[in-house]
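Below are the structure tokens for one structure; questions will follow.
Showing chain A:
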Amino acid sequence: MAVATVALEARPILTVEGLTVALPQGADRPLAVDNVSLDLRRGEILCIVGESGSGKSALSGAIMGAPAPGLKVVGGSVRLGEQELTRLSERAWCRIRGRRIAMIFQEPMASLNPVITVGAQIMEVFELHARMSPAERRERALALIRSMQLPEPERIAASYPHQLSGGQCQRVIIAMALAMNPEVLIADEPTTALDVTTQAQVLKLIRELRALNDHAILFITHDFGVVAEIADRIAVMRHGRIVEIGEARHVLTQPEHPYTRELLAAVPSLVPPAIDEQAVVVTPDSSKTVLAVSGLSKSYGPVRAVNEISFDLQRGTTLSIVGESGCGKSSLARLIVRLAEPTGGRVEVNGGCFLSLRGRELRASCRAVQMIFQDPFGSLNPLRTVGAVIERAAVLAGADRRTARARAAELLDRVGLPKEALDRRPAAFSGGQKQRIGIARALAMSPDVLIADESLSALDASSQAQILDLLRKLQSELGLAILLITHDLRVAAQISHRIAVMQGGRIVEIGPAEQVINSPQHPYTRELLESAPGRGLV
Partner candidate 1 sequence: MSVRYAWLKSLARPTAAIGALLVVGWLLVALLSRVLAPHDPLHSMIPLMTPGARGPDGAVFWLGTDALGRDVLSRLIFGARTVVVVATAATLTAYAVGISTGLLAGYFRGRVDTALSFFANVILSFPVLVLYIVIIVALGASAANVVLAVTFGSAPAIFRIVRAITIDLRSRDFIAAAITQGESTWRILLVEILPNSSGALIVDFCLRLGYSAITMGVLGFLGLGLPPPTPDWGGMVNEGRTMAFAFPHLVLFPCLALSSLVLGLSLLADGLRQSAGRMRRVG
Partner candidate 2 sequence: MSEPPTGSPNAASAGQALENNDGSQLHPAARPLIQDALRGGTDRRSVLRVLSWLGVSVTSARALLGLTAVAADALPWRGQGSRPSGIPQSQAPRQGGILRFVCSVQQMTDPAATTWIEASNLFRNSVEFLTYVDSDNVTHPYLAESWHPSEDLKTWEFKLRDGVRWSNGDRLTVADVAFNINRWIAPSSKSPNRTTFAPITGIEALDELRFRLHLSRPICSLPEHLYAATCPILHRHFEEQGANWPRNPVGTGPFQLTDYHVSRIAVFKRRRDYWGRPAYLDEIRYLDLGTEVATHVAALAAGQVDLLYRVTISELDLVSRFPSMRLLTEPSAQTLVMRMQQDKKPYDDVRVRKAVVLSCDREQMLRLAYRNHGVLGEHHHVAPFHPDYFRLPPIKRDVAAARGLLAAAGYPNGIDLTLALGNTQGRYEQDTAQVLQQNCAEAGIRLTLQVIPAAEYWTIWDKVPFGISYWGHRPLGIMALELAYRSGSVWNESHFANARFDAALDKALGILDPRQRSLAMGDVERILQEEAVMVQAYFPRKFTVSSERVRGFRADPQDYYRMDGVWLA
């Protein structure tokens, strides 16, 4: 639940009334932001939540007087204290931005100038807004870095953005934003690109700074877990309009607007759904092991990316491999599918040794293990129609041309897409639909094992939920074994029978899903669980 409420000041520091921002012609709707009104008091965190394309970023850009190229503020007013911002001259804006109102961004690494040291970029804020000697500026910058809980401030100040991790860069950006102790801080999806553990630390930092300096914070995100962690008040946006606004606890527990309810429902919770309600056609056959991996390892020079991984996967069951980026889980997937050559270990598929196959036999027997990918846009050849892709897969699996066409239509139907999709190119589909096509293509080979490498992380909550349902349905209908690679414990909890946690190329814990989530043995698993935002939502 939200941290203890802070005594809020009566008068709002920032008031937005009827703000309207127009989209360029040819966009799918006329207005990015449609008549939005909200206010923000010092020390308060107002979360603006909505799916991508709801206009929340356009709103933040408009408030800062620097809308994204192509967008134009066409109405309404934004008042900071007594000052009306919409009619300010550019010179006046330069005195306000960074001093009284500051912003932090989604892509930490890309938001810092790559050719200037981090320290210099922080000192620049003092140069712009305060009269200080260079030594004093340097001293203040180092103090700021230290206050961001960053180790060795001197080294950090002297290094370049690409030499720091995502989390460190975000802390630097926050330091830059809070250098002049601004009254208002706008945070546009600050933790989306970060690891779960880093995200938790950054959120904690923001809450402490709010408590310390009484900033008014406008926090923009699409992740309800984060909202639950941090928000005092919540505003839900859809198609440029605020559909609901109110106290965090109220909006989370008794959402009034149906859209809010829909969003909340789509958030996967850590509690796995009850097993019984699934229409099980093929009972999970724990005796038949379709995939057995033993001692698999891969090293790039000194770095051991995958270190002695062993597990096995039974027909009709799902095993999730959970870990933060860089723990080697994707490399593991690529090793199994023979996209990369391992430096050791065995992989057996339906009993036969998969690694020793070469050339023609490999191509013949590779249908047993199929893969679906993370980036929906990159997983399909933009120039070929959906039908052609799936038919080709069917032909490769042995069907002749005529039956391949029919098989493609049947597979599309099975993944819940209309037959007309056969003749359209991938560009005409949404991210979720593209993943379905990927699944259809994999199924064309009628594989025994389906590996999903982060296939859900690029989708928004509602599409994620639909794909999870589809996978569960396919498993029960076809007896498919699924190996799910993900960084999101809650997604793992929703679908897997067993969960393995990976860190630094090793499996640190493996066991039935319910046991790993409720009584984790390994400390790293416990840390992962605690960092998962929105525990309060359960």
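Everything below uses one rule, namely that a residue touches a chain if its C-beta (ideal position, glycine included) is under 8 Å from a C-beta of that chain, and two chains touch if they have at least 3 such contacts; residues count from 1.
For anyone wondering why these and not others, all candidates are chains of the complex that A comes from, given by their letters.
As the structure is a computational prediction, the values presented were derived from the model and not from experiment.
Novice: Could you sort through 1 or 2 and say which touches chain A in this complex?
Specialist: Selected candidate: 1.
Novice: Quick check: in the complex, which residue numbers of chain A touch candidate 1?
Specialist: 334, 337-339, 362-364, 366-367, 369-371, 373-375, 377-384, 392-393, 396, 425, 427-428, 438, 441, 445
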